[in-house]
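Pasting a structure here, questions to come.
Excluded from the complex is one protein chain; the other protein chains are retained at their positions.
Chain IDs A, B and C follow the sequence of writing; residue 1 opens each chain.
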Amino acid sequence: MPASYAYLGPEGTFTEVALRTLPEAATRELVPMLSVPAALDAVRGGEAEAAFVPIENSVEGGITTTLDELVAGRPLMIYREVLLDITFALLVRPGTKLSDIKTVTAHPAAQPQVRNWMKAHLPDVTWESSASNADGARLVQEGRYDAAFAGEFAAARYGLEPLVTEIHDAENAQTRFVLVGRPARPAAPTGADKTSVVIWQREDHPGALMELLQQFAIRGVNLMLLQSRPTGKGIGDYCFAIDAEGHISDRRVAEALMGLKRACPEVRYLGSYPRAGVAVEDVRPPRTGTSDGEFVTASDWLARCQDGRF
Amino acid sequence: MPASYAYLGPEGTFTEVALRTLPEAATRELVPMLSVPAALDAVRGGEAEAAFVPIENSVEGGITTTLDELVAGRPLMIYREVLLDITFALLVRPGTKLSDIKTVTAHPAAQPQVRNWMKAHLPDVTWESSASNADGARLVQEGRYDAAFAGEFAAARYGLEPLVTEIHDAENAQTRFVLVGRPARPAAPTGADKTSVVIWQREDHPGALMELLQQFAIRGVNLMLLQSRPTGKGIGDYCFAIDAEGHISDRRVAEALMGLKRACPEVRYLGSYPRAGVAVEDVRPPRTGTSDGEFVTASDWLARCQDGRF
Amino acid sequence: MPASYAYLGPEGTFTEVALRTLPEAATRELVPMLSVPAALDAVRGGEAEAAFVPIENSVEGGITTTLDELVAGRPLMIYREVLLDITFALLVRPGTKLSDIKTVTAHPAAQPQVRNWMKAHLPDVTWESSASNADGARLVQEGRYDAAFAGEFAAARYGLEPLVTEIHDAENAQTRFVLVGRPARPAAPTGADKTSVVIWQREDHPGALMELLQQFAIRGVNLMLLQSRPTGKGIGDYCFAIDAEGHISDRRVAEALMGLKRACPEVRYLGSYPRAGVAVEDVRPPRTGTSDGEFVTASDWLARCQDGRF
Partner (left out) sequence: MPASYAYLGPEGTFTEVALRTLPEAATRELVPMLSVPAALDAVRGGEAEAAFVPIENSVEGGITTTLDELVAGRPLMIYREVLLDITFALLVRPGTKLSDIKTVTAHPAAQPQVRNWMKAHLPDVTWESSASNADGARLVQEGRYDAAFAGEFAAARYGLEPLVTEIHDAENAQTRFVLVGRPARPAAPTGADKTSVVIWQREDHPGALMELLQQFAIRGVNLMLLQSRPTGKGIGDYCFAIDAEGHISDRRVAEALMGLKRACPEVRYLGSYPRAGVAVEDVRPPRTGTSDGEFVTASDWLARCQDGRF
C-alpha cells in the first residue's frame, strides 16, 4: 500500500490546508492532482492510499464532481471528513495599494464569497477566472493580474502580501472535505459519527422517497444531508446521497441500512466516520427506544418469545 | 402436564363443536368450565393443559372477557385458532309446531343473529335469556320454554328436534375460538400464520398510535385485527390487541415485534399460530423487500459493509 | 320536538345520576327505557328529543351496544358527554350487619368493580346477577337477597341503608355517557372539544389503517379513542369509531375529516361536543402549523400564489 495521499491540487489551496489538519497526513506523501476524478482514480488504481477532495460547500452546496465519482464506478469509501472555515485574503505584490488594483483573479468558486466585498471596495475592477486560487496567486506574482483572492496562507509561497484578510460575504462559510479510500473496515465509532450512503428508488409513486426516508425516521436516525444526483438515465431519474447521524455499528443505523437495502434496487455504502466539528458531548442522545441497549433488550425479548420463555 | 383441555361450557354449545374440530382434542379429556376466566385459570393453575374459548365474533366483535384475560395476569399464549360458522336451529320438543310456540330462549349473544328471523316468523313470541344455548335447550326439554335457539347438534342431546335450521340474520356469521396455553415455543410456521400481540402506548401525542402501526407497515406486515381494551387506569387509557399476518419466525414480523418492544412501555406476545380458514396458497406473498430471503441478503450485505468487503 | 330525554333505565341507576348533571335535563321529561336500542329508537322515531346512554367504561371499555347503534341505522349525533365516577355502596335493609349477608346481587357490569372487595370482605357470599343495579336494590327491599351493590343514591329510593360506601376495585373507575339526538348543527366550540367519527377501510394492505390515522397525525389532531367494531360482513371486517381532539369548526379537524371522507369508502360523522372533565385552560395548544390562524394565513398565501401576487 503506497503511503501517499492524493489531493485536489495545486499546492497552496484550501484543500491542502484542510488535509494538513489530519494527523495522519504528516506521515504520508501528499500528491496534488489536477482534478477530483484524477485524485480518485489514483486511489482506484492503487497509486495512492487515499484521496482528499472537497465534497460540500456551505455556499455552493454539494460538490457534484466528487459526489458523482463516489456514486458510480468502483466502490470507494469515506474514511474521514474535515471542515474548514473559508475566508479569503486579497493578495498583492508588496507595495500595491487598493487604489492600484485594476484586475483581480481567483477560482470561479471564490466569486460568490467575495462578490459583495468587491462591489463595496473594488467596484470598477475587472474579474478574471483562474484555474485555482493558488494559480491566481502565481499569476499575480508573474504580474499578469494586480491582485488575487486566495487563502492567506498562500501569500508566502508566492511572495505576495495579504492586503485585506477575513473576506467572506457569507458568515460561517465552510467547506467540507473527505478522505476517500478503497473499501475497508470502517473506523471505530467515536460517539459522534456519520454514515454516508447512496440510494436508488425502486419506483416512482406518491410517497416513494418518503417511504425510504421512513427507514431512517422510524429508527430515530437523523439525516444531515440529502443530495439528489442524476443517474444519467434521463431527466428526472435521480439517486440520493444521504448523510445520516450515527455509525454503521449503531444498531439503529444498521437496521435502517438493511431496510434500505431491501427497499431499494441499489444501495451503495460510503462509510461511517467521525463527524467533524462536533464534540461527543454535544451529540444528542438517541431517541427513546433506539439506543443499542434497547435494541439488545428487544432482541433478548424476541428470543425468549421464540423460545416460549415469557 | 394434564392431558385435558378446559373449555367454555356447558357441553353442547358451539364452543364444544369448534373444539372437537381440532385433531388433538380427540386425545384429551375435555372439561367444560362455567366461564372464560375459569377456563383460563385452570390453565394458569396447571389443572388443564390448555383452554378453548371464543375470542372474536363477526357480529359482536372481540370477546372482551377473553381479551382482558389475555391482556392481564400471568402470561398465556394462543396455540391454535378455529373458525366456526354460526347458524342456529329452532329446537322444540317433538311434535311442536311453529304456531304452538309462545316462549323462546337462548343465550343473549344469539339474539342479534336471530332477531330478524323472529320478527318475520315468531313476531308475538316472548324471548327469555338463558345462561347458554345448551342450557336453553335443556329448559325446553324440561318444558319451561316452548323452543330454544341453539346449534342443530344440540337437538339429540336434549331429546329435541330441529323445527327450523340454518337461521342466521347476518351472512358469514362466524365465531373465532382460540386454544390457549402456558407460554411455549410457538408452533412451526405453516406459511399461513398469524401473530398476536398486545401493545401499550408510551405517550399521547398526535400520531402516537400511527407511529406504532408504522412498525408493521414499514416492514410490510399486514394487520388483521386492532382491538382497543381499557387498561383500567381511567377513561381513555387503552392498550391494543393486534393480530398481524405472519409468524414470529418471519424476519419481517420479528423485526416489527422488536420495534414495538423498543417503542412501547410494554408489549405482550400472545403467540404465532396457523390461520384458520386460509390455505397457504391463498396467502399473499410478502411485499417486495420483506421476504426472509431479502432480509438475509440485506444482513449479509451489512456484514460485508461492516467488514469493508464491498 | 318532544321535550323529553329517553335514558337507559331503570330509575335509580348511575345513568340517571349522570343525566341529572346536565342543566338541560332539569327542563325535560326523563323517560327510562329498557335498553340502549330502545332509547335510541325513541330518538330515531321522534318520540324523544334525545337519548342518554353509556358509551365507554374505564373498566369494561367501549359499550358495544351503544357503539353498534351509532355505527349503523339512521344517522344519530352526539350532543354532549358526561363523565361519572363509578363507586359502589353495599345497600342492605336497615339493621343488617356484614356478617348477616349470605347473598348479594347487582348488574353483571358491577362485578369487575367489586370482585376484589368481595373476596376480602364477603368471601363466602353467593353472587346473583340482576337486571340492573336499581333492580338489585329493589330485590333486597323485597327480601329476596341480603345486599345489593348499587350507587349510594339508590338507598333512599328503596328504603335501604348503605352499609359500606366507596367500593371500587380500580382507582379512577369512570363511565362516560353521551346525549344522542338526531343530526343537528353541532354545538359551538368551547376550546375543549371532541369530534367523533366512524370510518370504514377501503382495502386491506400493510399500512391501510396507518394511512387513515395519518390524516389526523399530519394535521396535528390527537386521537382519544380508537375502537374497532365488526361490520357484520365476516370475521376480520371492522370499522373504527374514533374520538379526536377538537371541533369540526377547527380547520385542522375539518381538513382531516375531509381527508378521511376521500380516503374511506364510508365515513359517518357523529358530532363535535364539549369534552367532559377537561378545562379549556388544560387543553394543549395546537401543534405549530395547525392553528386556525395558520390555516388562514396559508389559505391567503395560496390565493396570492394563484393570483400571481407574491
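Here is the rule we use: a contact is a pair of C-beta atoms (placed from the backbone, for glycine too) under 8 Å apart; a residue touches a chain by one contact, two chains touch by 3 or more.
Computed from a predicted model, the values in this text were never measured in an experiment.
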item	value
Among shown chains, those touching the left-out chain	A, C
Option from C:Thr105, C:Asn133, C:Gln201 or C:Gln214 whose C-beta touches the chain left out	C:Gln214
Option touching the unshown chain, where C:Ala109, C:Ala155, C:Ala254 or C:Ala276 are the choices	C:Ala254
Residues from chain A at the interface with the omitted partner, ascending	56-62, 64, 83, 170-172, 174-176, 204-210, 213-214, 216-230, 232-238, 240, 277, 287
Contacts of chain C with the absent chain, listed as residue ranges	75, 77, 183-186, 202, 211, 214-215, 218-219, 248-249, 254-255, 257-259, 261-263, 267, 269, 288-290, 294-295, 297-299, 301-302, 305-310
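By definition in this document, only the chains that are shown with their structure count from here on.
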item	value
Arrangement of touching chains [line / ring / star / complete / other]	line
Rotation angle superposing chain A onto its copy chain C by C-alpha atoms, nearest 5 degrees	180
Chain B and chain C, separation of their C-alpha mean positions in angstrom	26
Chain A-chain C separation of Cα centroids, rounded to whole Å	59
Touching two or more other chains - residues of chain B	214, 218-219
